[in-house]
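Missing here is one protein chain; the remaining ones are kept as they sit in the complex.
Moving on to chain A:
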Amino acid sequence: MSMLRRRKASEIEQTSNLGDRKEIESKFDGNEKEKEKEKVKKKKKKWSCINSCCWFIGCICSIWWFLLFLYNAMPASIPQYVTEAITGPLPDPPGVKLQKEGLRAKHPVVFVPGIVTGGLELWEGHQCADGLFRKRLWGGTFGEVYKRPLCWVEHMSLDNETGLDPPGIRVRPVPGLVAADYFAPGYFVWAVLIANLARIGYEEKTMYMASYDWRLSFQNTEVRDQTLSRIKSNIELMVATNGGKKVVVIPHSMGVLYFLHFMKWVESPAPMGGGGGSDWCAKHIKAVMNIGGPFLGAPKAVSGLFSSEARDIAVARAIAPGVLDKDVFGFQTLQHVMRMTRTWDSTMSMIPKGGDTIWGTLDWSPEEGYNCGPKKQRSNDTQVPDHNNTESLDCQVKSVNYGRIISFGKDVAKAHSSKIERIDFRGAVKGNSLANMTCHDVWIEYHDMGWGGIKAVADYKVYTAGSILDLLHFVAPKMMKRGGAQFSYGIADNLDDPKYKHYKYWSNPLETKLPYAPDMEIYSMYGVGIPTERAYVYKLNPAAECCIPFQIDTSAEDENAGSCLKGGVFSVDGDETVPVLSAGFMCAKAWRGKTRFNPSGIRTFIREYDHAPPANLLEGRGTQSGAHVDIMGNFALIEDIIRVAAGATGEELGGDQVYSDIFKWSEKINLQL
């Protein structure tokens, strides 16, 4: 439009330039004429405004089509040519390489996806979700999040009391390999692994994606969808149709805990379990290859539940981080997210397990000697600006108290335990003062707590893995009541106690025995070399009217750059989501050899993959990444999996492959075995 206006102006200028002093009279005539002309022009302009709009749209459309045509006519291999021209020839993908070595599909493969990576689709919904039948609500393009956010949140939430479907809404997991091959278009999860397995002959009949509704507690997936029964039947079928060859199970992230639950479930007698008998696992499973498994939980889950911050990587990437982090335009995004995630029982399966014994007390933690500086510098120099060694040495001297998973204020996080004054919050009275009407319709449990309760929480100052549970019970009583029936976080004193037959203990490796399957192998495969959240510095939110009253204190930062404290978060070695301790401890110590957790002596192997960021942009998410989700595209990991699927044992792979200090740290943990 501005273009038009400008043109008009220039025309007038021109006409005025033409005007001559000598012919003023005629100029008047001329002016009239011009007026007439302008009238005509105006008519034309009206006509041409719409027309030029059409014209413009037409132009855009044609160009678009032309480009589309070119794109479609382009051979599919061009991007690869371009990449190869820039970076030199790419290495063979592991599938091709191993196919040349003569490896062939042997054992059927079962994938168990983790939290948030599986797709969910709508089967029945409220009015506002019309036309979305069997469309993906979770995974895929997430188009609906933007189109009708409140409707979406409503459909993704579960019932606050039962942890099952709210009335009138049925959202179900997508079945089949498509469930979790891509999380969003172009963001692979299992797709690379599937493609490589297909190279050596795997196909749909020998690969099975055990998709489940990751929002539910593990036992509820069986209650509502009979998912565990279906997995059992599918594994049995695959073993039967593949000539009795046992399956190789590959769980990822929370899938690790889910499969742990499955192994106990399948051997338990019928009403509560699957009734498979005590040798089911021995008969059907060759190996369990856990990828990035949070066996002992992840501290991230605590901050997620506590204040909806730093949630799992996939969520943060899907929902625009800018919207999520800031409290813009009164959308109360975080509150909505918190309300939704607190109805998901599964998030509670990842609260740190084992309490102070594993995660450390106020003054002690297994990782205490960990030096953040040089490690970070070596692995990921883009994140940490260069700094001199003296400072990092300084950091090494003052070791971090990782045991304090949540501390209020930076000083508290560092002070010696004897110097911290703590007021017990457990008896604190919950007021009602916060329930004011300005908070719109978003309701979170913090509003029930009252200012007194919040103050009491902050006054307790420091929380370790043990007291974290009390804290969560205090701030989210409803959720934890549901969680208490489904999950347990302790350490068993006597595993033969009949109470451990209850399903709530099945997903906690410290309260169950592994099944009797001496030929089975358990692998722990995870990335190392990325700073991973381990403990948090919190602060009270000053504008606590409507918001979540606690926030990570992002200003808390150590002056010396080599420190582990960054933006209110203490980090240790890990894969960006799961600390090494949680991913590796069970295989490194608790299950190693014949212990009380592993009575039949199942062999365990640790395979660590050192993180190397992608060299350039064209490489995408990298073939040597160690990050929690990106590790699924790590060539070394894929090669290991293919070898095992083709029949290799752990020894043939090369046994343990360790880069981190996991053995040293495991030694420090004083757990009766």
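Points to keep in mind about this one:
Convention: a contact is a pair of C-beta atoms (placed from the backbone, for glycine too) under 8 Å apart; a residue touches a chain by one contact, two chains touch by 3 or more; residues count from 1.
Heads up, the rule we're going with is that contacts and distances are computed from a predicted model.
Candidate names were "Phospholipid:diacylglycerol acyltransferase 2", "WD repeat domain-containing protein 83", "Sorting nexin" or "Glycosyltransferases", and the UniProt protein name of the unshown chain is "Phospholipid:diacylglycerol acyltransferase 2".
Of the listed positions A:Glu204, A:Glu652 or A:Glu667, the one in contact with the omitted chain in the full complex is A:Glu204. Which of A:Cys54, A:Ala85, A:Leu150 or A:Ile423 touches the hidden chain is settled by the complete complex: it is A:Cys54.
Where chain A meets the omitted chain, the residues involved are 3, 7, 44, 47-48, 51-59, 61-66, 68-70, 72-73, 76-77, 123-124, 133-134, 170, 172-173, 175-178, 181, 194-195, 198-199, 201, 203-205, 225-226, 229-230, 233-234, 236-237, 240-241.
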